[in-house]
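Worksheet: the structure to be examined is printed underneath.
Every protein chain but one is kept in place in this view of the complex.
Showing chain A:
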């Protein structure tokens, strides 16, 4: 049977507010357990939530970025369930009246195809704490530092039809929230987590199949692998004439399999109702418009500008604008170099390669955009050639100094003095008279092949510093005799 996969994603994005959604406690990763908590996060009797307006501003920014309707009146609701790291016995979330309503994103795949993914809603909610099962000798430790951390839950329509499309969509959300500066995008620390709703149906069938939900997948790679694994599992069952059980599953990246967490029958009745401790959030048109005005340039807008302003290819423009940090790095460097193609090649080439090897983000680059620009200027003005520049870059990466300092210290400046190059060539010709004779006897085609030998000798003698643009014509002329 030819199956069509239907995917909807719920992405939990941690908003990078200074303090929590309903308390003044600081938000941070990796602090000592229960040190970043207030009465509110601990669920103390009598403690009351106070809404963080910064989270509201961020949610509205996101709404604008996905072309969504903004909820002019949105309401916090309580989602009631018992869990040890849920200190109040309910999570404050939004149900009937979310802050962000219907919107969409146009997602472009690597093969250039574009599809529109509908976004049902995005709502504000607080995170729970963490249960720690190790080191407590059969007991469970509770860390409430994360309790009441603000999340924006972004719910897509079931519009996604492949793992690649899912990853492209998540990457796009990731790029938007980091562009907006509303999320640090650090997936390893849980700043973005994804629930995958997936079902299969025979191609051409309108009705959806029974879906499963894979909870809490936290990397692009795992999202892709979890989807492939779940598609395979579901299609195996369906091919054998079986039925899919509606349930919540967990993806295990080590075994690359999903396994059942709980079935629909065990699902909680969350008894949502409007939170009586918080007033409805009423927005004014002015407020919403003011945020629209202050919205930064978004990735898709930036990619278009890079093509027109810098004459970059669509591919280069898309890669460079995929993260705000990379786009900023490119633009800062290029403001000095003023050669967009050269800068683009080096940012996407040597710099990205090194970052990947070191598993670092561009924001963590040891070479600043300014320093990087200075290096590229030395290529552009022929002080060094591209090959030497790679060595200079590696030295810069290791902190040996600026491009100019390294070029000076290592004497890497290209030899552009024609007299010096002529005498160097003369010495090489004298030492290789037989080759010179052969060259002079050969026809033009053969000569073109043979000249490489002499270029190599010059480069060797100059320790790579001879400028090939100058060497080549002089060499050709002198060999001719």
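Rule of thumb we're sticking to: a contact is a pair of C-beta atoms (placed from the backbone, for glycine too) under 8 Å apart; a residue touches a chain by one contact, two chains touch by 3 or more; residues count from 1.
Simple rule for what comes next: contacts and distances are computed from a predicted model.
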item	value
"Glutamyl-tRNA(Gln) amidotransferase subunit A", "Ligase-associated DNA damage response DEXH box helicase", "Imidazole glycerol phosphate synthase subunit HisF" or "Nitrite/sulfite reductase" - which is the UniProt name of the missing chain	"Glutamyl-tRNA(Gln) amidotransferase subunit A"
Option touching the unshown chain, where A:46, A:112, A:204 or A:241 are the choices	A:46
Contact residue for the chain not shown (choose from A:28, A:84, A:181 or A:473)	A:84
Full-complex contact with the absent chain, from A:157, A:213, A:247 or A:277	A:277
Those residues of chain A which, in the complete complex, touch the missing chain	39, 42-51, 78, 80, 82, 84, 87-90, 142, 269, 271-273, 276-279
